[in-house]
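Every protein chain except one is present and positioned as in the full complex.
Just so it is clear, A and B label the chains in written order, and each chain counts residues from 1 on its own.
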Amino acid sequence: MSAPLLEVRGLRVGFPRAGGLRHVVAGIDYALSPGRTLGVVGESGCGKSMTALALMGLVPPPGRAEGSIRFDGRELIGQSAAEWRALRGNRIAMVFQEPMTALNPVMPVGAQIAEVQVLHKHLGWKEAGENAVAMLEAVGINSPRERARAYPHQLSGGMRQRAMIAMALACEPALLVADEPTTALDVTIQAQILDLMLELQDRIGMAIQFISHNLAVVSEIAHEIIVMYAGRIVERAPADALFANPRHPYTQGLIATLPDPEQRVARLPVIPGGVPDLDAGARGCRFADRCALADAGCRAAEPPAEEIAPGHFAACFKAAA
Amino acid sequence: MNELVALDGISVHFHLGGGGFLGGKPRILRAVENVSFAIGEGETLALVGESGSGKSTLGNVVAGLQPPTAGTLRFRGRTLDRATWPQARRSIQIVFQDPFGALDPRMPVSAIIAEPLRIQGIGTPAERRARTAALVEQVGLPVDALNRYPHEFSGGQRQRIAIARALAPDPALIVADEPLSALDVSIQSQVLNLMKELQERLGLSYLFISHDLAVVNHLVDRVAVLYLGRLVELAPRQLLFDRPSHPYTQALLHAVPRIGRKRARGQTIKGEMPSPLNPPPGCVFHPRCPKAQDVCRTTAPILEPAPGRAAHMSACHFKE
């Protein structure tokens, strides 16, 4: 495997609250190599989007990112606003979940795509506009010249997401961060977008960090998968290994609760309870309250991520055994 | 199985302005077009299809919230009209997708659950209180939930409250419009199990609206597939998932992501569902259909049994 493009160490994202910071991302480590796809799954509020925004330097104030993000041999945390701007949309680009609200409603989509090249490649609007049309075509939009002049509301959800992707890839970034890019779309359109992303990855060779709450989606496209729970990575493994042999009780539960198309059961297994409030006592394993295996040890200390098989990490005292 | 509810040639058209003084051409959105099917006692029928295919509109018709433009609705063999609806209304309840928007934040849970009873004037206040308490327990909420307010509950719990409210008038059919979509993955199976358990205990029928085919496969007895407001396939679950007959259903099933499968490229259907404002002529699916021939562009196929499967209905000239 080639040297990592992205190396995240001890990343934390905190929001101020009475008496300190509330860490919605509480120390995570991972790495991503060029041309590879990393899937990030987890339930609502577990910190997936905040992790992604930290990579872009866009954690909403008053939130703060700490720790280390090394990208292309450079440390991103603590770099200047101008350095961030030079990187964003250029070397690291992002696709957001809601293609309706993520595009500027009063600007034609062609101009929104062209803007990226105007900003980073210092092209004129005319030339960048021509490129935008070509890019719309490359992401599979028919009559791209007319569509370039259209406003977002004149496009369907699928086309808007294609336009978002065209925008993100305008400068052929080394890393594409896709935050639930297909969640708002129908399955047939989702399949089209996934195909498109893989095809463009082949062409441009970028690394993708693909965020989703849908295990099945991630399983189809990711080489490696991270499972997040309450601000932590509870398991990280190559995709095949994760599904064949999930080691963390939460991952096991998640996979088990999904209805299996091959065999219908009377009752689905459930993970009891709900996602904990991040404010509640920070000691011990965050999953302990919902875990069938939890014992006093689990509640006393936070389990560290252990490599239980090559490339397979789990943060659970019982997984190592 | 006895028929509980039957739809006969239901259409819903929305007039989107236009017409009249200086108004230009009238614009008619055909959300649902000539749909007929029946739901049996104790049966669960799924309504699947893409966004905008008319699932919610049809669900609202069944729940009596949306008068159809054409067609009739039968409940226990009686045609529903102005005179017979009020009686049927308590027997058909609806649960919505958004457990946050559907509950009045200023009402305590007890009042929310008792609301349909109060509106329909069922029982004395004391009886209603007793019923409410029983329902809260039935849907697996703690008894002290009664005096609390919706915002104090998680999404899954709120959906339980909504289900308890729907159960209050002792309905025969619950229309569940994407009841799981707003819930966390680990919570979905809890609510799904609850729905199944209630059905077994109370003999309920469900009209289960969903775009999650894996969940549909788990829960339902029969599946109705909508495309652009038309019923394109109607089949028992097993048949539909094993041998989808309509090209659209085939594409839909193929597009559902599966754990452990790697994406095979270039097998996805192209294009998007056209606008219901001006549906294509002939078979509405023909612009995206890999099998389309000339006949598809001119003649609309009718819903008929697939070859050799009497219970498996499909609307395609080249059904399998």
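Here are a few things to note about the model shown:
What we mean here is this: contacts are C-beta pairs under 8 Å (C-beta built on N, C-alpha and C of every residue); 3 or more make two chains touch, one makes a residue touch a chain.
As a working rule, contacts and distances are computed from a predicted model.
The chain that is not shown carries the UniProt protein name "ABC transporter permease", picked from "ABC transporter permease", "Xanthine dehydrogenase", "2-oxoglutarate ferredoxin oxidoreductase subunit beta" or "Dihydroorotase". Residue in contact with the omitted chain (choice from A:Leu119, A:Ala256 or A:Leu293): A:Leu119. Which of A:Asn90, A:Thr182 or A:Gln209 touches the hidden chain is settled by the complete complex: it is A:Asn90.
Checked against the full complex, the candidates A:Val13, A:Leu32 or A:Met56 give a single residue touching the omitted chain, namely A:Met56.
Mapped onto chain A, the interface with the missing chain covers residues 56, 58, 81, 84-90, 93-94, 96, 98, 101-107, 115-116, 119-120, 151, 153-154, 164, 167.
Here, only the chains that are shown with their structure count from here on.
On chain B, the positions that touch chain A within their shared complex are 50-51, 154, 156, 184-190, 192-193, 196-197, 211, 213-215, 217-219, 241, 251-252, 254-263, 265-266, 268-270, 272-273.
Residues 43-44, 156-159, 186-192, 194-195, 198-199, 213-217, 219-221, 240, 243, 253-255, 257-259, 261, 264-272, 274-275 of chain A are the ones touching chain B in the complex.
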